[in-house]
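Got a structure for you, written out below as structure tokens; questions coming shortly.
With one protein chain removed, the remaining protein chains of the complex are shown where they sit.
When the chains are written out, they are named A and B in that same order, and each has its own residue count from 1.
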Amino acid sequence: MASTDIATGTLERHGLSDDQLRAIFRNMLLQRQLDNRGFQLNRQGKVPFALGSEGHEALQAGAAMAFNRGLDVLAPYYRDLGLCLGIGLSPYEILLSIFARASDHNGGRQFPNHYSSKAAGLMSFSSILAAHLPHAVGAAYAIKYRGETGRAVLATCGDGTTSEGEWHESMNFASIHKLPFVMLVENNEWAISTPLAKQMAEPQIWKRAAGYGMPGRRFNGFDPIETYAAVKEAMDRARSGGGPTLVEGTCYRYLAHSTDDNDMTYRTREMVAERRKQDPVPAFEAVLIEHGIVTAGDVAAMRKSVLDETNEATDTAEMQPYPQPSDLYTNIYEGAWQPWQS
Amino acid sequence: MAVVSADSTVMNNVEAVRATLYEALKNDDRTVIIGEDVGARGNVFLITKDFVAEFGEHRVIDTPIAEASIVGIAIGMAMEGLRPIAEIQFADFIYPSFNQIVGEAAKTRYRSNGEYTCPLVIRTPYGGGVRGALSHSVSVEALFYHVPGLKIVAPSFPADVKGLLNTAIDDPDPVLFLEHKKTYRLIKGEVPNGHYTIPFGKANVLKEGTQLTVVSYGLYVHWAVEAARALQDDGLSVEVIDLRSIRPMDKTTILNSVEKTRKLLIIHEDNKFGGIGAEISAMVAEEALFHLDAPIRRLCGPDVPAMGYALPLEEEFMSSPAEMADAMREMVKF
Partner (left out) sequence: MSTRKSELLGFERHGLTDEQLIAIFRTMLMQRTLENRGFQLNRQGKIPFASASEGHEGVQAGAAMAFARGKDILVPYYRDLGLALGIGLTPYEVLLSLFARAADHSAGRQFPHHYASRRLGLQTISSVIAAQLPHAVGAAYAIKFRGEEGRAVLTTFGDGATSEGEWHESLNFAAVHRLPIVFLCENNEWAISTPLALQMAQPDVHKRASGYGLPGAVVNGMDPIACYAVIGEALRRARSGDGPTLVEAKCYRFLSHTTDDDDRTYRSRDEVTARRKDDPVPCFERLLVEHAILTPEGAEALKRSVLEEANDATDRAETMAYPAAGDLYARVHADGWEPWL
């Protein structure tokens, strides 16, 4: 739940304005709407694959609000729909990716959810867990190398990724060189079917920070304001030369890993239903209404606007052409692609 | 071959790498070198000796022992506008970074449809003949040349080292630059002064001949030329081609030669099965079958995991000029 001061009943906003709070909420609604749209399209047989992020909405919207557009760099993973929207990607760009159209940023080559946008500072990444983290560290090195203050790299990953060797190597290098790098772990307790207890012996990931000589903290990832505060503190530290931070946001993965996963094979409905009580979307709605930042009418209007935007993006994107077969051969190298050169 | 003139300097392969890296650091502020022991130690072959004093620790970066992230961090630097030259201390240590090379660097431009690119050079010493045993002697080109999105070169002469390394440094795409460690100090040659590049995908005819085409690269190019010259005294005319560039590879030079000599012998140090020779053989069989008067032959490393530390094991693994001469003679006489 959001950080409401019990005694006075006031909302701890950490400097966020009403507009910003509403923007955070809208982002959460949009994330959930687009998530669902992906699943719908898959069920309709229109797209072969979808991967959801329900449970991450507060974490991602809050983190996005702490990101400085045009300055910071984002190195996300494939469950960061909300974060990508929050830093400026449009629903249309999302749908182009889902539909794998030619005008998608990646020309329809990447899996859905593997967004990239040079303009938005969103680094291209693959499906390989943790492979993007050394890239994020390298980008942070470049920023520091050029003496650019006011810029930092926000890298994200799930709990599972923290077991990867490259997670460790990235944290180590970033800490040695005090790079402008923030490692945001979105701990949703599941790596496909692997629960936290099988992933690590110490379930509080932020505790590893001390071993790298960097600050670490944990926050409630179901609370977008607390998220914003934690990520902002870390990003500010990074931007001003204070070095890297490990921040861990706790949340939960409500859905299966993707449309190719059946989570009932490894957890129970009751387990998930119990955690649904913490669903950040209705929870934040309740907070905003309680503190008079939105009315029920506002929320209805927001939901409608989000749905309209999603529908329009869907319809337009669906009409776009696929890449041509000849597009297979472009952008392998800058020049010729044939391995045998005449 | 390098032109011998007043505007060139004699140096060995190590010196050629060193001189080229030095110029790259001097001429482009975006250039950084990243690897193990490249700073104070100056690289284990002294290639970057004194670089850190001149260019600073931020440009000549001593990394922790972490090969996956040496390449991965370099990729990130490249994506964010630097021009990193990563070093893997010995090719035998490259395997932890295999995913970063083939799954990430090779695909960056492709998967982002050109929005993100990866101008990265990965340099590594490879090859045997230095008593390096199981973990300091392997050849790795066959593992990587298969991968679209990578470029791979393996120069044998100092002049080629400089020209190809300059091309690699300028290349907007990832390049694996293979340096045969035995040639580091063994091979000397004239290197033109000043900046120049040699394009990828261009082989070099080291010695002309009419009765047999020999294609090779790396250390063995030198042995092959030695063997061919010895056979010359017996009246046998063998043409030796130095591939220099493995991906892309020079089709025209190979086919022109085969059409002339009508016989092809491929010699490489790497294991035979699935090595570079296999691709060359397939290409020539596809495109020049009726120009051949003999089956294509490959004289290559044996298909064992690596050369052992004991001298007889290393010698058994490696091919000598005498063995190469025997193979050449047999083919000419076929």
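Things to note:
By definition in this document, contacts are C-beta pairs under 8 Å (C-beta built on N, C-alpha and C of every residue); 3 or more make two chains touch, one makes a residue touch a chain.
All values derive from a computational prediction rather than experimental measurement.
Taking the complete complex into account, B:Leu134 is the one of B:Leu134, B:Ala285 or B:Ala322 that touches the chain left out.
Touch with the chain that is not drawn comes from one residue among B:Lys26, B:Arg41, B:His195 or B:Lys333, which is B:Arg41.
Contact with the omitted chain, checked across A:Ala210, A:Met271 or A:Ala300, is made by A:Ala210. When the full complex is taken into account, the listed residue touching the unshown chain is A:Glu169, out of A:Glu169, A:Glu186, A:Glu233 or A:Asp263. In the full complex, subunit A makes contact with the omitted chain through residues 163-169, 172, 175-176, 178, 197-202, 207-214.
Where subunit B meets the missing chain, the touching residues are 36-37, 39-42, 44, 49, 62-69, 92-93, 95-96, 131, 133-136, 273-274, 302-305, 307-313, 315-317.
As a convention for this text, only the chains that are shown with their structure count from here on.
Residues 32, 58-59, 63-64, 66, 68-69, 71-82, 84, 96, 99-100, 103-104, 107-117, 145, 148-149, 151, 171-173, 200-202, 247-252, 283 of subunit B are the ones touching subunit A in the complex.
Note for the complex: subunit A touches subunit B at residues 73, 75, 104-107, 109-110, 114, 116-118, 123-124, 126, 128, 131, 133-143, 145-146, 165-166, 169-170, 172-173, 176, 330-334, 336-342.
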